[in-house]
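Report on the structure given below.
Apart from one protein chain that is not included, each protein chain of the complex appears where it belongs.
Moving on to chain A:
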Amino acid sequence: MTVATLRTTSPEAGAGRAAIAARTLRTDRWWIPPLTTAVGLIAWITYATVRVFMQKDYFVADYHYLTPFYSPCISNGCVPESAHFGTFLPDVWWLPYAALTLPFLLLFRMTCYYYRKAYYRAFWFSPPACAVAEPHAKYTGETRFPLIGQNLHRYFFYAAVLISLINTYDAIKAFETGDGEFGIGLGNLVLLVNVVALWAYTASCHSCRSIIGGRLNHFSQHPVRYKLWGWVTRLNGKHMQLAWLTLGTLALTDFYIMAVSAGWFSDPRIIN
């Protein structure tokens, strides 16, 4: 038995805690998950920002493929066939063509209970990992402005439902070719997978779970809501995976449509 030479002072001197100065004694690679999260989110945000301000290669007129980053296209700069809801925003470089919906989607994800965990850990280090001390001297959590605004998540959920309906309309509309005939191509499948994933992510939202039935105390008196709550609860267990899956499907769908629109390759057709 040897007495270690390290003699330390408690970071919470006076609180009577064990006098251990180390920020953490974890020996595993605890920094990998927050680093991976940060890299993934930065990469996606960079791609999305570049794309929404490109203002080109967002629509394939031959097959009515419209990227979700430009849906609904409501700028005066939109290709007329891509504007299903009219155009009324000025065509200026700093205003995305889908400027009406993108802020709500951004806020839906920013206030999402999964993304909150992800960015509080990866960017704000609050905490960076479990049992790893955060660097901040003070902490007030979500008790005051601006973070108390996280409580508005359910309103952005309502908006996300409406936007998912628009995305669904886009995916259905894409089964009509430029000539007005029914057609199916690889792009349709990409759009379809994306919209199914978006619905799954939206329905798995914690606010949705509460609205559907979580706020009830007597499930036995609301059998339909209880059943729905059970389904949402099962989806909710995969909320993190769905959050990342939809980032992937959104970027992939957008990239596919950009590639076809820019003529990098042609859409493989199954029917028409």
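Just a few scattered comments:
Basically, contacts are C-beta pairs under 8 Å (C-beta built on N, C-alpha and C of every residue); 3 or more make two chains touch, one makes a residue touch a chain; residues count from 1.
The criterion applied here is as follows: contacts and distances are computed from a predicted model.
UniProt records the chain missing from this view under the protein name "Succinate dehydrogenase/fumarate reductase iron-sulfur subunit", selected from "Dihydroxyacetone kinase subunit L", "Sugar ABC transporter substrate-binding protein", "Succinate dehydrogenase/fumarate reductase iron-sulfur subunit" or "Nodulation protein E".
Considering the full assembly, A:207 is the residue among A:101, A:167, A:194 or A:207 that touches the omitted chain. Touch with the chain that is not drawn comes from one residue among A:75, A:101, A:236 or A:253, which is A:236.
Even with one chain removed from view, chain A keeps its contact list with that chain: residues 1-4, 6-8, 12, 15-20, 24-28, 113, 116-117, 120-121, 126-127, 130-134, 136, 138-144, 147-148, 151-154, 206-207, 209-210, 214-215, 217-220, 226, 236-237.
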